[in-house]
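All protein chains of the complex are present and in place, except for one that has been dropped.
Showing chain A:
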Amino acid sequence: SFSSGCILFKRQPAVCLLLQKIKTEHATPQLYTTLHRRACSTVSTPRITTHYTIHPRDKDPRWEGVEMERFADEADVVIVGGGPAGLAAAIRLKQLANKHEKELRVCVVEKAPQIGAHTLSGACLEPSALTELIPDWKERGAPLNTPVTEDVFSILTEKYRIPVPMMPGLPMQNHGNYIVRMGNLVRWLGEQAEEVGVELYPGYAAAEVLFHEDGSVKGIATNDVGIAKDGSPKDIFERGMELHAKVTLFGEGCHGHLAKQLYKKFNLRENCEPQTYAIGLKELWMIDEKKWRPGRVEHSVGWPLDRNTYGGSFLYHLNEGEPLVALGFVVGLDYTNPYLSPFREFQRWKHHPFVAPTLEGGQRIAYGARALNEGGFQSIPKLTFPGGLLIGCSPGFMNVPKIKGTHTAMKSGMLAAEAIFPKLTGGHRTLTPEWGPWLHVPEYAENLKNSWVWKELYAVRNIRPSFHNYFGLYGGMIYTGIFYWIFRGKEPWTLKHCGTDANQLKPAKECTPIEYPKPDGKISFDLLSSVALSGTNHEGDQPPHLTLKDDSIPVARNLGIYDGPEQRFCPAGVYEYVPLDTGDGMRLQINAQNCVHCKTCDIKDPSQNINWVVPEGGGGPAYNGM
């Protein structure tokens, strides 16, 4: 794909002239330093980032005279993100409104082109929250068609498999749960939401949080459209729209980009541990009917990861009329070896003698990846702030050993709705003396603390951190066996995580490169053909949405010290180090069109230089029932 570095490299003299002009007028010191360093240093770095979040438009002469006013609309509640949490909150709000015969305008904005297109999950769903939300989900045709019939857990070695009995009481036990295609469930939830009167707007991404003068959240603004790749306005440029609301719910999923800004602004993470993550890669396969065992759930740990790298696999046999299996691999993002490639570990795992026979003769029909939370209880931030609150995987309610977060996400959305509704419709008024434009809903956090979500997360809080010991995986399993299975998580201590995932990478010279086998094209595949299967695409002529705070750091630091780990951890091949066109050295090429919105780069970049922002709405993967 087209590299922005090439064109702007030639324009550098113009940038220098431009800089002289800006220097004499009011330029923010930050803008001056970054541009100045880039344009006038002896080591010239090709310009990569053109996004307006890094290069503000009010100082950019190409934007002079462009109409920047936005159309604004009012709603009662705006929900960012049309996933399980956001839709559960929307449905619950409208259910309450319809029951009490109140008018309530609930708008959901979602960056995916259709509801469910950016949803990716294993998944084994615990139907508790769904039953609370929509008790007659079966009659309404919810796509929960595959009750779990068999639960298999293994520790894999390179050639063999050690079976682990799945005793009742262990968190991974799945009796009573359903294997679902989460994208289809989310799509169904979207239909239910429309039925109760929620306004759904897929294809429109929330790009900016709006604030009142007093610093409270006023609402969101959707993305601008029609900005060219070099950051200049095109003929078809149009501003996004502002949606103002009394309260805004942020349900962007794991590591949301707006939530990242809110953590800083409202200091929501001051009393909790930093969130830790994993990356999950998933494929859907149509397999040979003889190998199909509907309702069978397989999990494994061990090979190909070493005992100090958290991760494992899943393989679920769906029962929806055709021999479909969902399989995937999860790698904890606190891994230390920069040569590790989660994608290639996944492809390698598929060749294991226990896994390969299921896939032989089959056909791969889908691929995708997404980051997921592993921080659990210790990493839950402050959840409410003036004008808004956080729901779902955004703050992070995933039960890590169970590898389920959908039921807790939905419950958090429902609790948010139940806490907001009485404040919106009279009875209690807000803290402000007269009716203020925004709501602060601390009751939501209180209700969450008193619910089964809190108890569940508290009980499993020590399982993931227990892997940080000399014996790694095995130490963790022993800890789980004693303290969770026998003592139900009631031990009085709470183990800590090791710090942020980005800080865990060791320099490349201290680590050995990993020899991955070549993909065989039948069971394992190369990266680019996998990315093509995700259906991902973005409008080509827009600024890359993977923005770098400093364009010179990738080559200087990421490549220099860590040998460019982003080339390996990105499941979509977005980052490539290619030789410079002139002279020696490398430059970073960002193939933004390949991005599948997994957020791993924002999480794992050792320099924390990459800032993922939302691209034009409607872009991204086109998952179908993932």
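As a convention for this text, a contact is a pair of C-beta atoms (placed from the backbone, for glycine too) under 8 Å apart; a residue touches a chain by one contact, two chains touch by 3 or more; residues count from 1.
We take it that contacts and distances are computed from a predicted model.
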Could you tell me which of "4-hydroxy-3-methoxy-5-polyprenylbenzoate decarboxylase", "Acyl-coenzyme A oxidase", "Sorting nexin-1" or "Electron transfer flavoprotein subunit beta" is the UniProt name of the chain missing from the displayed complex?
"Electron transfer flavoprotein subunit beta"
Of A:66, A:532 or A:556, the residue in touch with the unshown chain:
A:532
Check each of A:71, A:452 or A:471 against the chain that is not shown and name the one that touches it.
A:71
Of A:201, A:250, A:263 or A:444, the residue that touches the missing chain is A:201
Candidates A:136, A:235 or A:270 - the one touching the absent chain:
A:235
Contacting the left-out chain: of A:114, A:128, A:504 or A:567, that is A:114
Residues from chain A at the interface with the omitted partner, ascending:
1, 71, 73, 113-114, 116-117, 183-184, 187, 199, 201, 204, 222, 225-226, 234-236, 238, 240-241, 286, 322, 365, 528, 531-533, 535-537, 573, 591, 594, 622, 624-625
